[in-house]
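I'd like to ask some things about the structure below.
Heads up, one of the protein chains got dropped from this complex, but the rest are sitting where they should.
Our next item is chain A:
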Amino acid sequence: MMKGIYNWIDERLDITPMWRDVADHEVPEHVNPAHHFSAFVYCFGGLTFFITVIQILSGMFLTMYFVPDIINAYKSVDFLQHKVAFGGIVRGMHHWGASLVIVMMFLHTLRVFFTGSYKAPREMNWVVGMLIFFIMLGLGFTGYLLPWDNKAYFATKVGIQIAESVPYIGTYIKELMQGGEIVGAETLTRFFAIHVFFLPGALLALLAAHFFMIRKQGISGPL
């Protein structure tokens, strides 16, 4: 039955080569932790992706309860944290995952850096990877405001003040981020939209490029 459905789709779309390419490609020994324990450093990239998936899933569940307005944002997070079944766990995963993804990405970057894997012909993949790094920092910055407690509010205020000190365009950046004269209702909806739509969209596109390039070029050889 399942096989029949698969064949029916495959005849029309020829999907077999796509997943067979992913499944069958050879992974060399020097990155395999089963052969060399020290090769676990090559796992950091995969782990970053793993935590990113956790972030996306837990974030999707958080938006079921979160209300992005200044009256209800805090209340909805409070409700989620203390009243909803397993709400504290889901929010905990998103909160700690945000730190863990930075840690993993940092370690992955260092591995690539110190093994010189960014060198020709993989320059573009390094650049895309750094862009992913900046997107992640942006996700961290915008997500920090959303619970709308004092910590969130004052950290964002300081962050925007720092952005404002950029010459010439500082005030424009500030107003673009705040959506007005103060850190307030507009800022919260804006950060929410950036955190939930804009940056994840950019992130997924860059991740796709990152993975496409690593498949195309293969992992860098042993040192």
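What we mean here is this: contacts are C-beta pairs under 8 Å (C-beta built on N, C-alpha and C of every residue); 3 or more make two chains touch, one makes a residue touch a chain; residues count from 1.
Basically, contacts and distances are computed from a predicted model.
**Q** Pick, from "Sugar ABC transporter permease", "C-type cytochrome", "FeoA family protein" or "ATP/GTP-binding protein", the protein name that UniProt gives for the chain of this complex that is not shown.
**A** Options "Sugar ABC transporter permease", "C-type cytochrome", "FeoA family protein" or "ATP/GTP-binding protein" narrow down to "C-type cytochrome" for the missing chain.
**Q** Footprint of the hidden chain on chain A, which residues?
**A** Contacting residues on chain A, toward the hidden partner: 11-12, 17-18, 21-30, 32-35, 40, 43, 46-47, 50-51, 54, 70, 74, 77-78, 81, 88-89, 91-100, 102, 110, 113-120, 122-123, 126-127, 130-131, 134, 137, 140-141, 144, 147-155, 157-159, 162-163, 165-167, 182-183, 215-218, 220-223.
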